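Omission of a single protein chain aside, the complex is shown with its protein chains in their original locations.
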Amino acid sequence: MTTFTLTQIATALGATLEGDGDIEVVGAAEPSSAHRDQLALAMDPKYADGLAKGRAEAAILWQGADWRALGLKAAIFVARPRYAMSGLTTLMDPGPEIEAGIHPMAVVHPSAKIGDGAAIGPFVVIGRDVTIGDGARIASHVSVAEGSTLGRNTLLLQGVKVGARVVIGDNFIAQPGCVIGSDGFSFVTPEKSGVENARASLGDQGEAAQQSWTRIHSLGGVSIGNDVEIGANSAIDRGTIRDTTIGNGTKLDNLVHIGHNVQVGDDCLLCGQVGIAGSSRIGNRVVLAGQCGVNDNIFVGDDVIAGGATKIFTNAPAGRVLLGYPAVKMESHIEIQKAMRRLPRFMKSLQQDK
Amino acid sequence: MTTFTLTQIATALGATLEGDGDIEVVGAAEPSSAHRDQLALAMDPKYADGLAKGRAEAAILWQGADWRALGLKAAIFVARPRYAMSGLTTLMDPGPEIEAGIHPMAVVHPSAKIGDGAAIGPFVVIGRDVTIGDGARIASHVSVAEGSTLGRNTLLLQGVKVGARVVIGDNFIAQPGCVIGSDGFSFVTPEKSGVENARASLGDQGEAAQQSWTRIHSLGGVSIGNDVEIGANSAIDRGTIRDTTIGNGTKLDNLVHIGHNVQVGDDCLLCGQVGIAGSSRIGNRVVLAGQCGVNDNIFVGDDVIAGGATKIFTNAPAGRVLLGYPAVKMESHIEIQKAMRRLPRFMKSLQQDK
Partner (left out) sequence: MTTFTLTQIATALGATLEGDGDIEVVGAAEPSSAHRDQLALAMDPKYADGLAKGRAEAAILWQGADWRALGLKAAIFVARPRYAMSGLTTLMDPGPEIEAGIHPMAVVHPSAKIGDGAAIGPFVVIGRDVTIGDGARIASHVSVAEGSTLGRNTLLLQGVKVGARVVIGDNFIAQPGCVIGSDGFSFVTPEKSGVENARASLGDQGEAAQQSWTRIHSLGGVSIGNDVEIGANSAIDRGTIRDTTIGNGTKLDNLVHIGHNVQVGDDCLLCGQVGIAGSSRIGNRVVLAGQCGVNDNIFVGDDVIAGGATKIFTNAPAGRVLLGYPAVKMESHIEIQKAMRRLPRFMKSLQQDK
């Protein structure tokens, strides 16, 4: 088990250390359940009681805490606790165990170029003309299809499926089971369909003939920037002619659906079960909370933030904070909801007035 | 093909048998499509006509039915038909075929401890120091990562991915493709982000700097009780410091998303596509219908029931029956919806009055 001295941790966090920097810990824990060899995480005064219950000798504390009075032998003080969690967990994460080298039960096409220091697990399939940068870690059951390119420090976890015509930058992380480069969901009828009529008329599907769907194939690929992470069992479709694109620094949570031709900008967060329908464009630094939906062929501007399960049907201007089905400004949504809750009694009282 | 005598079935169900108990059936069927060697399921008088159309000689019947008049040679009577379905289908389910022993094309780490009577299929990967209890059935393409522990009678179906630091009790069932122990979706900016501002102010994201997301790694694991089932392609994230937990007897349907640090109690049902955001706590016997969403960092009390696609944004007290976006009491929701449907005409009539 790896151990860390407090000095090591404080240095990694750029944080202030007081007390005995030679104390060694093997991990971090909540204050009340911390063992003696664990670092208690007590960045808020509300954790003071917990510290008394637990057995930690060292802690990360809130600014101004009196560590001696709390019975500790050392303490680390950080300016922005949540940000410190990043440094601490990065330091302590053992990471997935994938043996160095290429496992004998992996099938790697002879034309594939695998960078230095790669660790490729059992039952992995790497296709023709694939290029993977230095330092790749590829867990079991992963497939990377013909012609795709992945950058340096790629981490593909168990069962990830990268299709053909996918280009991904450096430091990519793919959680188990996600699919990058499935075919777009694009079908057309020989003559105009009821859906086309209903969309044009906002509700009237007219006299469309009964007809079957013909497939539009996805000739495009998927193009992903640097420092991107994709969640477990998410799916990203290839574009029809051009690529579906995801910008630098964008993170997708689990079970997210990205339709064909979608363009997602830089530094976005798309939380669990978000869905973006085909050909929509998402700006930079957009944050969509869990279960949000974005209609097809619309534009969501830079810095838009949408609360849980917001359904965005029309273009959203930059900087807007949205909520609701259909999405409206968060303040409007809160007002409307308040009014709606009063509505039944309000209508009754008005009718009595008459 | 396995056959069952009516006596066998009645005994397994603790039910009353009338007529010839030696009749053998090979399976169950709806009355109208039942073959001669199938047991018709006709627990309601509405199926009487179906019995006449089908060819079954025996049936499970509603209380008080006259089996002779229905042309049957035998009948089983049960008190609670839906509950009887459990006994019947458990008896008749042949279960997945997984050959006994460890398939030669499975990769099992020499340090792993596999219990007695295990059946492990082809292309399975079992990591370092994994422990799996007696009677495990593990289908093809499953992976169990380093250090994880699974109890007795574990059933992992095709392509299930169990990550590191996962502890699961007895009688666990995992449907194909589900992921247990993916990394949590937890990112932080060096300075306060627009999201933090917007949440604090309910809508105003202030003057946040343009900044990228830094990753908080998941040092915790996932801890799951006994008698739990997880649906196809669902995903459960590891906790940040402590474990994400799921209690005894809880069942998750397909495509369910459980965020990091979430605690789900005992005997809950989380239906298809439900999503629980990070650090929320779900009590015991909570039932969330399909596509429900639970906000992060909130509490849903014991025995809460939420109807389809309910979005729970705030703490829900024990026993509450919820519906809507945002969730309100089901009665209130029905009232509000009625009022809303009348609203356009109501507003028009009031304006004419003026």
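Here the chain labels run A and B in written order, and each chain numbers its own residues starting at 1.
Going forward, a contact is a pair of C-beta atoms (placed from the backbone, for glycine too) under 8 Å apart; a residue touches a chain by one contact, two chains touch by 3 or more.
Everything numeric here is computed off the predicted structure, so don't read it as measured data.
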item: Options A:8, A:131, A:182 or A:315, residue touching the unrepresented chain; value: A:182
item: Residue touching the undisplayed chain, where the options are B:17, B:51 or B:139; value: B:139
item: Residue, one of A:91, A:216 or A:318, that touches the chain absent here; value: A:216
item: Contact set of chain A toward the excluded chain (per top definition); value: 105, 107, 123, 125, 127-128, 141, 143, 145-146, 159, 161, 163-164, 177, 179, 182-183, 185-191, 194-195, 198, 202-205, 210-219, 233-235, 237, 240-242, 255, 257, 259, 273, 275, 277, 291, 293, 295-296, 311, 313, 325-326, 328, 332, 335-336, 338-340, 342-343, 346, 350
item: Interface residues of chain B (partner: the chain not displayed); value: 27-30, 33, 41, 80, 82-83, 85-86, 89-90, 92-94, 96-97, 103, 105, 121-123, 139-141, 157-159, 173, 175-177, 227, 229, 231-233, 249, 251, 253-255, 267, 269, 271-273, 284-285, 287, 289-291, 303, 305, 307-309, 319, 321, 324-325, 329-331, 334, 337, 340-341, 343-344, 347, 350
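Note that only the chains that are shown with their structure count from here on.
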item: Geometric centre distance via CA averages, chain B-chain A, whole Å; value: 24
